[in-house]
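Working notes, structure below.
Excluded from the complex is one protein chain; the other protein chains are retained at their positions.
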Amino acid sequence: MSFWVESLVILVVLSNLRVLGASRLSACIQTVAFQGALLGLLPVLANLDALTVRLLLQAGASTFLKAAVFPWLLGRALRQAGLQREVEPFVGFTASLAAGVLFLGAALWLGARLPQAGPEGLGRLVPTALFTIFVGLFVIVSRRQAVTQVLGYLILENGIYAFGMAFAEHQPLLVELGILLDVFMAVFVMGITLFHIHREFDHLDTDRLTALKD
Amino acid sequence: MQLSALHLPLALLGAPLLPGVINRVKAFFAGRTGPSVLQPYLDLLKLLQKGAVYSRTTTWVFRAGPIVALASTTAALTLLPLGGLPALLAFPGDLVFFAYVLALGRFFTVAAALDTGSAFEGMGASREVWFAALSEPALLLGLAAMARQTGKLSLTSLYAALGPTVLLEPGGPALLLVAAALLIIFLAENSRIPFDDPNTHLELTMIHEVMVLDHGGPDFGLIQYAAALKMWVLGALASGLLLPVRTGRPWLDLLAGLCGLFAVALFTGVVESVMARLRLTRVSQLLAAAAAFSVLALMLVRSAPAVSEVPRVLSARISLRTAP
Partner (left out) sequence: MIWALLGVPMVAGAAAFLIRPDGPRRLLLLAAALAHALLTAACWGGLPGPALGGYLELDAAGRLFLSLTSVLFLAAAVYAVGFLKSAGHTKEEEDAEGFLFDNAPEAVFTGCLLLFLGTMSLSALSQHFGLLWVGIEATTLVSAPLIHFHRQRRSLEATWKYLLICSVGIALALLGNFFLAVAARLHPDLLMTGRELAAHAAELDVTWLKAAFLLFLVGYGTKMGLAPLHTWLPDAHSEAPSVVSALLSGALLNCAFLALMRVNAVLCAAGLADFTGGLFMGFGLLSMAVAAAFIIGQTDFKRMLAYSSVEHMGVLAFGVGLGSAAPAALLHAVNHSLTKAMLFLTAGNLLAAARTKSVGEIRGLLRAVPFSGFLWLMGFLAITGSPPFGPFISELWILQGALSRHHGALAALYLALLGAVFVGMATIVLKMSHGEPSERLKAAPAEDDPWRLWPPALLAAAVLVLGLWVPRPLLNAVKEAAVVLGAR
């Protein structure tokens, strides 16, 4: 059982590194979808011997949203934007990968200092969650395009969700679903805004949105 | 035991089979019959019977290059365990010696290439060293991760401690990352696709072949043989981690080790057939990814409760193993 959790943790770490190093937008979107699916399945894998309907419902809803709906929404925005398929970074890919490894080190260090609070098997998840959060914030800041900013937000949310799981957070079902719904609505509204940005400006480069300033 | 003593002659005799297997697999994918698996032996025989021509601009370094390469690879071979059986030589910290003795061979090959004064060799040498700068840390860190997981500092005891259930221990799955890194390093160090195309005839696209462009005759034979031995050495590292068969009977373990080696050769043949060579800038990214895997694995393995061999490094005793 711990084997599944550990492998999942490694796969999540690898997916984060892939997002940092990928130069094609579609590769980034697919990797984030994969990461979402992994984290959606986490509650099921961590409790293989104590499955409840509520767990399955939760896992199913979040996997469906993160692995199917969000990539579809973002892919749609991408298709409407047409030609831009390359990620345009402020920080180069090799430098991003190196930064990613540094973030992992920082996350492991922080994770060791935080008091152990959840069930034993999920201990490795806290540094992974922190790492995912750092990577999400880094992606938002270091990439030029609006689509990658939304991806960074999704990665950030994935990391926060993983953190919640690490402490076997018994959030009430209502709040869980509320959070999922909020993230869904956020991506939905962002998708619509992306469409408008593309229509209005003919590009999705947020670095060029500089009309409003003092 | 006697089986450890058997490993060295097995390797020395059987190494040229690996390139033969790879070529056969590639031919199969291409729909050809291809050369026989024993062809590399015949090539070696042919080369040994030829004469050699040495340019007047070269010095003793040029002649020493192939010899040192072969010597260093053989030295690395003596440290190598196969199938979980002990190697001929073992001492705590021989991981580092292993990596550096391979680096020594590479250094002399590069020096010989630079010694010719030719532009092509120089270009190949610079690329080779660039890749080495990325793959050596990956190798060392991967070995370090394995050492941390098992708590052993000698290749022999490290590989002996890797059992079939190694993945199920806490921190085990991180070793899969090390395996991936080792496979990438295998491809890089042996100049296989996606790093280097061994069949290219265009010097500007070569990396390893161009370094040895001016060697001919017996020297070239030594180089080919050393390359095959290096393939055996690195392949044994990778297959020992991926297929750790420990049935308890030494003969079966050795056989399993050999099968693992040939599986790695098969894998290489398949990779060479389905992939194309990467652009040079992407090569460095792939090697950086291998290094990142090793670093990740080092961070994610569980540190073993007693790294028991550290005190013994300080009083380094080299023991010639004659007992099981």
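Chains: A and B, in written order; residue numbering restarts at 1 for each.
Simple rule for what comes next: a contact is a pair of C-beta atoms (placed from the backbone, for glycine too) under 8 Å apart; a residue touches a chain by one contact, two chains touch by 3 or more.
Please read these numbers as outputs of a predicted model, since none were measured by experiment.
K.L.:
With touch defined as in the header, list the contact partners of the absent chain among those displayed.
P.N.:
A
K.L.:
Using the touch definition from the top, which of A:52, A:80 or A:193 touches the missing chain?
P.N.:
A:193
K.L.:
Using the document's contact rule, name the residues of chain A that touch the chain not shown here.
P.N.:
115, 117, 133, 137, 140, 146, 149, 153, 156-157, 160, 163-164, 167, 169-172, 174-175, 178-179, 181-182, 185-186, 189-190, 193, 196-197, 200-201, 206, 209, 211-212, 214
Definition applied: only the chains that are shown with their structure count from here on.
K.L.:
Inside the complex, what are the residues of chain B that reach chain A?
P.N.:
167-168, 170-174, 176-177, 284-285, 288-289, 292, 295-296, 299-300
K.L.:
Report the residues of chain A in contact with chain B in the complex, numbered from low to high.
P.N.:
2-3, 6-7, 9-10, 13-14, 17, 21, 93-94, 97-98, 100-101, 104-105, 108, 124
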